[in-house]
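Removed from the display is one protein chain of the complex; every other protein chain stays in position.
Labels run A and B following the written order; every chain starts at residue 1.
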Amino acid sequence: MSWNIWALKKSPWVFHVNTGACNNCDIEIVNCLTPKFDVERFGIKLVGSPRHADALLVTGAVTAQARPRLEEVYRQTPKPCVVFAIGACACDRGIFHNSYHVVGPVDKIIKAIDPDAIIAYVPGCPPKPEAIISGVVKALAVL
Amino acid sequence: MKKTIGKPVLAVGPFHPLQEEIEFFQLTIDGEIVTDIDVRISYNHRGIEKISETLQYDQVPFLVSRICGICSASHPLAYVQAVEEMADITPPDRAMYIRTIINELERIHSHLLWVGLGGHFIGYDTVFMWAWKYREPVLELLEEITGNRNNYGNVKVGGCREDIKDEIIPRMLKELETVERKTDMLTNAILDDPVLHARLKGVGILTREDAIKCAVTGPTARGSGVDIDVRRDDPYAAYSDLDWKVIVQPEGDVFAKAVVRLLETFEAIKIIRQALNKLPGGPIAVEVKDIPAGEAVGHVEAPRGETFHYVRGDGGNTPVRHKVRAPSYVNVPSFAASCIGQSISDVTLTLASVDPCYSCTERIAVIDSDNKIVCDYNMLVKLSREKTQRIKEESGLEGITLKEE
Partner (left out) sequence: MSYEALKSKLDQISDKLTGIDVKSDKRIFLNCDADNALAVNKFIFEDIGARFCIETGIDCDDRFEIIYHYSYDQTGCIINVKASIFDRDDPRIDSLTPVVSAAEWIEREIHDILGINFNGHPRMERLILADDWPEGVYPMRKDSVKQ
């Protein structure tokens, strides 16, 4: 394990990117931070800028308008970073798969600009906070 | 976007915690005062109305519950009411009561969420954490009834999918009592706090005239003295059988909107309690045959305001046109009336007071005329919090104190 992956796993700071989600996944992510689940005690912290982040929590099916913004956020994130596709929409566009304004899914957009990107998937509509925590733990375990 | 060369511009978004659609705001500022506001949406446009035309009548509720994560009971209900009106279907009484209960549970958790985030923006993170802690039991009740914490998918044309089982009713009543006690504590803490009075009163005023002109709905309208509520004006589900009242505050500022939401939470608890006690027996759905050609509208009072659906069918098994208007669509443009003339430290709060759905992608930047970032989102929240702190010091008060019973 290289030192930067080791550092990444120790206390992952996450930045949250909504690319056209219905807000459910976003609220469940915030739920993870509130007293019932409280992931901050494990060192997972939500930060306000992608430049501070080790991981991106991407929700939503990526609309045409959000696509360049997602690419820009990914470019700004220091590498190595992990991209978590949270929810059915982010994993494979979900119910919006045949929409004219949806260009996702997330992995397609990210892989187009960085073929080596590390992408983890947390399915569910919305995934429960327990599922999100479990997804993060499993992804960090295999890095 | 508007050309604003030469004037300092504050760009809010597109990734920003204040809105359900990821939106992009440009605030033109003069010193600390906002002089103009411009909005660009589209980041969250998923073409739902078009997708709806490809789905069958029975599949559409699952789609529309994913329009907004928090209003995921109101949108399907508005749609289903439109289709039922078109096909002249009357759901059984028990289904009507279950719909009422689910919608009011949704209102409780949505309003608590708002109170929490409102607290977060002015620097009272304790309120944030507590309010979000108290909404968890409500989500658990919803999960127990419908199988999912959000996106319940419980409403269908002709009735409901999941029944409220008799054995969970005592537990629901008990949880409601806890939620009521905690909300009462939060409400008293907020209403009695002189710092909050100083911080929220007179901020972001939306006058009654502006509210009518902008056609705002829900707590945003009721906080400005406009006495409208779809639940009372055009009763649906079981609201006409139950005893409750519409909360209206005339002031139009952020404080009034907070009061409306907090008091509405108590009304919601009252409604659920009555509905659970009066819950009639019988089936929860009727059989639906063909949906005839025609057109109809359905509207529902969601936590944020009136959700409006228009459905047209041609006798086939899919709608030919399905128009959706979410409450934020009319509430958000009212920022132009309420933000102009405010100082930057009040803008986050004014934007939040309308309660466009929150997510937590925080990016907001103040840009000067050379497009150089001079101040980011955290800075804005900091400004807002510093103002709270300043008021505290000037008034010599300690501010909010929460006591758990």
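By definition in this document, a residue touches a chain if its C-beta (ideal position, glycine included) is under 8 Å from a C-beta of that chain, and two chains touch if they have at least 3 such contacts.
Predicted, not measured: the structure shown is a model, and the values here were computed from it.
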item	value
Chains still shown that are in contact with the chain withheld from the display	A, B
Per the touch definition above, residue among B:Ile41, B:Met185 or B:Ile340 touching the missing chain	B:Ile41
Full-complex contact with the absent chain, from B:Lys133, B:His197, B:Lys323 or B:Lys382	B:Lys323
Omitted-chain contact residue, chosen from B:Asp36, B:Asp58, B:Glu85 or B:Asp241	B:Glu85
Omitted-chain contact residue, chosen from B:Leu191, B:Ala215, B:Leu279 or B:Ile340	B:Ala215
For chain A, the residues touching the chain missing from this view	63-65, 67, 98, 100-101
Where the missing chain touches chain B, by residue	40-42, 45, 47, 49-50, 85, 212-215, 217, 228, 230, 233-235, 295-297, 299, 306, 308, 310, 312, 321, 323, 325, 329-330, 333
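In this text, only the chains that are shown with their structure count from here on.
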item	value
Euclidean distance of C-alpha centroids - chain A vs chain B, Å	25
Residues of chain A that touch chain B when the two form their complex	15-31, 34-36, 46, 48-49, 59-61, 63, 65-66, 69, 73, 94-96, 98-102, 125-126, 128
Touching residues on chain B, where the partner in the complex is chain A	14-15, 20, 22, 42-48, 50-51, 54, 62-63, 66-70, 72, 113, 116, 128-130, 132-133, 136, 149-151, 357-363, 376-378
